[in-house]
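As structure tokens, the structure follows; a few thoughts come after it.
Only one protein chain is missing from this complex, and each of the others stays in its spot.
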Amino acid sequence: MKRTTALSLLLALLFMPAPEARAQSRSETLLVVVELGPNSMDIHGVGANRPAYQSSWNLYDRLITYGVKTLPDGTRMYDYSVLKPELAESWQIAPDGMSATFKLRKDAKFHDGTPVTAKDVKWSFDRAVTVGGFPTFQMKAGSLEKPEQFGVVDDYTFRVAFLRKDKLTMPDLAVPVPVIMNSELARKHATSADPWAMEWVKNNDTGGGAYKLESWKPGQESIYVRFDEWKSGPLPKLKRVIVREVPSAGNRRALLERGDADISFDLPPKDFSEIAAAGKLAVVAHPVENAHAYVGMNVKNPPFNNLKVRQAVAYAIPYEKIFHSVMFDRGALLMGNPIATNTFGYDAKLSPYKTDMAKAKALMADAGVPNGFETQLYFDQGFATINEPAAVLVQESLGQIGIKTTINKIPGANWRNLMLKKEMPIYVNAFGGWLNYPEYFFFWNYHGQNAVFNTMSYQNPDMDKLIDAARFETDPKKYADLVRGFTKLAIAEVPRVPLYQPNLDVAMQKGITGYQYWFHRQLDFRQLSKS
Amino acid sequence: MTALLRHGRYVLGENPVTGLAFALFVLLVVLAAAGPGLVPYDPLASNTAEALKPPSRAHWFGTDQLGRDLLSRVVVATRLDLTISICAVMIAFAVGSAAGVTGGFYGGWTDRLIGRVLDTIMAFPLFVLAMGIVAALGNTVANIVYATAIINVPFYARLARSEVMVRREAGFIEAARLAGNRGPRILAMHLFPNCLPPMMVQISLNLGWAILNAAGLSFIGLGVRPPTPEWGIMVAEGAAFIVSGEWWIGLFPGAALMLAVFCFNLLGDGLRDLIDPRRRT
Amino acid sequence: MLRLIGRRLLAAAPGLAGVIAVTFLLTRALPGDPAAFFAGPAATREAIEEIRRSLGLDKNLTVQFGLYVRDLTRGDLGKSLTTGQPVRSDLISRLPASLELTACGLLLAVAVALPLGVLAATRPGSWVDHLCRMLTTAGVSLPIFFTGLLLVYIFYFLLGWAPAPLGRLDAFISPPRSITGFFLVDAVLGGDFGEIRAILRQLALPAITLGLFAMAPIARMTRAAMLGVLSSDFIRTARASGLDRRTVLVTYAFRNAMLPVVTTLGMVFSFLLGANVLVEKVFAWPGIGSYALEALIVSDYAPVQGFILTMASLYVLLNLLIDVLYGVIDPRARIEA
Partner (left out) sequence: MSDPPIPLLAVQDLSVEFRTRAGVVHALDRVSFDVQRGETVGVVGESGSGKSVTAFALLRILDPSARISEGRAVFGGLDLVTATEHDLGLQRGRELSMIFQNPRTALNPIRPVGRQIADVLLRHGNVARAQVRRRAVELLAQVQIPDPERRYAAYPFQLSGGMCQRVMIALALACSPSLLIADEPTTGLDVTTQAAIMDLIRELAERTNMATLLITHDLALAAEQCDRIVVMHAGHVVEVAPAEALFETPRHPYTAKLVAATPHAAERLADLAAIPGGLPDLRGELPPCRYRFRCERYAPLCDGPLPRVEVLPGHMVACWKPL
């Protein structure tokens, strides 16, 4: 019948091989496939998500940045101990150590051609500390709190006054938040209700960074093109970068393996271990600094307010089983040690915990609950690929010492809610800090100020004393003792049981070189090249 | 009774596909009832040493990421999946036909009111409504059943209403009314039984659809609570392993799901042939 | 005809009002607290309260509902926090993608299911009948996301026939000049054959996945309708007056059988719009389905409400279209309306 011939013609047409894609533009364009794309181009925007940091990092300049160091295995990473110039050519710390003066580059321009001056830096920093939410919080972490601290000496000289001698202030100027915005362009779109032009900057590029924003279709893709007049560093090699959102992890892997995508960094650990083993693609692995996945317990309410019960849990956790069959060894095993392997103060011998069911049962008896109890085990559905199997393994092993748990898979929005309420008895979660200092990690996770990340609502004045001292201790020996002090206390009190340090794995075609690991765990396009 | 049996045998005989579907249905019911007793392993016991093994003599369907035996999980899941779909469809059938029949029989503003409510449910994108309900009330099995039931109510209500509207003026209804039966008795005794045949077909088609709906919810993370074995969740988990080559994790639960839905749909067709007077030449 | 459209729209108004109210309540019942979610991980309580106030979520429900309806009348569907854009512009830019995919899916399903249904009806009880039933039922028995992933695995990953599941167009080809927003239509208007082929290749797998899912109800309804019509009196007259097989089957029987099939097509189309939420997730298709799904999971109200409202109005428009189509095919409906 004629209808079947029409159908077969259509099918043949569909499945003929594609026309040879424009090879020339392919070699200068990088295709990144991600699970979730940016929801804003403005790092100061309300609710800007992590992919938004990547856009801002590449679209904007900062005053200074970190150096680079090459690891024994040949991979490169940022060096948090070395600060290098970016927009600022040079800077001096005042003799009294209470301020820093930056000399700006004279030839730097914004994407729309207007020259970059100190007043842009002033406007941008004032914006960061007053707009509230996460950016203001991050600036405060480096004692950058008030607009009065920022002064314009002349068009190309900018001064920052310190509130206190905080060794985090200078490094905090190199994190994604303190960007330099084209204040003239932004102010044109500001209104009385929106003085900082949040609405406009969210969707537009007021930067002067190495890449300009070519187009952005939220929820689909964002395309960046090289800013050829960029002066704040060596001109990047890639002309164009496309970040395309592909929700299904399976498809992302298929795209990589068939060579249609160049780079991806949010695949499940199992895929990374198999891709690495296959060797067709290059996989760069790097344990995430100052981070760990943990089983947290609420120390305020029974049953986990009882230290013996917490220790029993610490001995019942199947560390190796989780690390192998959930993470496929992609990371570093911590077995109860709160400090990450590549963070100052790490000492494997400090933590006594390992999987020892007999000891765990004994501790349960000592705790006065030999036949255990019922409770609820929670995890964030957003990270279900890893947390769900881990929760199931934890549930099974805790069951063997009498702790019967039902698992609750909580959608993203509700997870933040429960974390704020701090009512979850026991849960699987993870945290990573940007600034690679142990006291910065403890300040967020163990300090009595009970920040949202102190999910266990653990408050112990001794712990607070140790952390606060360490934050402002300049003598290296005393600093080391303080760090050892609060680490041992955290292990003894075990409000949470650190499991492992996850990897930031990045899979890329063999032709991609120059990848560098950054603390914000996003891609820096500026060092990448594609042969 | 013998006439029905002979009639039944004729339809099954003449139409092997319906026969096959009926056999499948019996198998499913047996698995649901005796499943947990028959399985070689504990469906919840993890064994990481044996993780991600392909089908072998020890594990006919292979093992999943935590080393749990897939055959046991697929078999044990039968009970849960059948319960979800049967309960959901029964609720939808009860509520739907009650609404449809009352609407059709009494007419007037009750009919219009019920009609508007049905329109609202029908206007909703069905799957999104289910997602909303489960997301709002939490993903317990009961909520999944209610969500699946609500979105199926309009099908039954519409069917019941049209059947009743057609027969409302029929002679025997007038006679029953004259004999002093009040409204509800007429509805229950006379009108409702007539709606049953087309309803049977809708029920069987719906059963299949209800299971698929539960699977869809699992795929977006709103399915049954882990670690309970349920086909939808296992297919959703398996989906992530297709590209990496562990095809069996998703395939076997998918096959079980397909067989169940397949069986219900074919039963639906078979029932229609059984009931459709025209086919009874 | 206009009277029919007017009457139909009027009848749909209460339904739509119901949808608006239920959506509002449903989204407010969602467990998550968007303020907490969008305040970011390091937010303090005050930061969250501040965001809650800016979102207007601190007012009581009735006030919020009043505000919502007022905005609605002004066509303002609020702002999505996930994409940061006004919901209306998101929906407008994404709706063509969903409609194009669903329409192609339906077209494929119809192109296969109608002949199958007719074939099965003309040879009841034969192997063709059973094959048709088995085939279409198999299509609908697998969860749609699984069929999608399987097709990607086989046709893209293993065989390499299909293009990468990267959404509506290969990353390196720019979309056709947008006239209607429907890539296929724009490309045809643009006349660039290579572009049309690229778009069709990208549409192939997702459309087939959707099509497979829609085939069963269409084939089953066609078979039943054809069986019904073939045993009617006027077909016997047609055969008795010696009309050839094709005229009897197509012009007489099929044309009449189209009436119930058209109603099913309407129902299947609206059902597909709901089901392609999952297909969009698998094929990274930038449609309104995946958009609403993302928003639902993070309890971002505005897009979910916008999506449901769009779907509800699409449903009403669709029913209207079916009635008009019904009138075209069946003079009785047209003349009595």
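So that you can tell them apart, the chains are marked A, B and C in the order they are listed, and the count of residues begins at 1 in each.
One rule holds for everything that comes next: a residue touches a chain if its C-beta (ideal position, glycine included) is under 8 Å from a C-beta of that chain, and two chains touch if they have at least 3 such contacts.
Everything numeric in this text was worked out from a predicted model, so none of it was measured.
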Among C:Ser54, C:Ser178 or C:Ser232, the residue in touch with the chain that has been omitted: C:Ser232
Selected from C:Pro14, C:Pro86 or C:Pro124 as touching the chain missing from the view: C:Pro124
Sole residue of C:Gly75, C:Gly191 or C:Pro331 that reaches the chain not shown, by the stated touch rule: C:Pro331
Missing-chain contacts mapped onto chain C: 124, 231-234, 236-244, 247, 251-252, 255-256, 329-332, 335
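Operating definition for what follows: only the chains that are shown with their structure count from here on.
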Taking each chain's C-alpha mean as its centre, the one farthest from chain B: A
Winner on C-beta contact pairs when A-B is weighed against A-C: A-C
Distance from chain C to chain B - Cα centre to Cα centre, in angstrom: 23
Centroid spacing, where centroids are CA-atom means, of chain A and chain B in whole angstrom: 45
Multi-partner residues of chain A (at least 2 other chains): 248, 250-251, 254, 257, 381, 411
Per-residue overlap in chain B, given as positions that touch at least 2 other chains: 135, 221, 239, 242-243
Complex contacts: residues of chain A adjacent to chain C: 1, 3-4, 7, 13-19, 21-22, 25-26, 29, 31, 33, 39-40, 45-48, 132-134, 137-138, 202-203, 217-221, 242, 244-248, 250-251, 254-255, 257-258, 260-261, 381, 411-417, 420, 444, 451-453
Chain C-facing residues of chain B, complex: 14-17, 116-117, 119-120, 122-129, 131-133, 135-138, 208, 212, 215-216, 219-221, 232, 235-236, 238-239, 242-243, 250, 254, 257-259, 261-262, 265-266, 269, 272, 278
In the complex, chain C residues that touch chain B: 12, 14-16, 18-19, 22, 26-27, 29-31, 125, 130, 133-134, 137-138, 140-146, 149-150, 153, 157, 216, 220, 224, 227-228, 231, 270-271, 273-275, 277-278, 281, 292-293, 296-297, 299, 304, 307-308, 311-312, 315-316
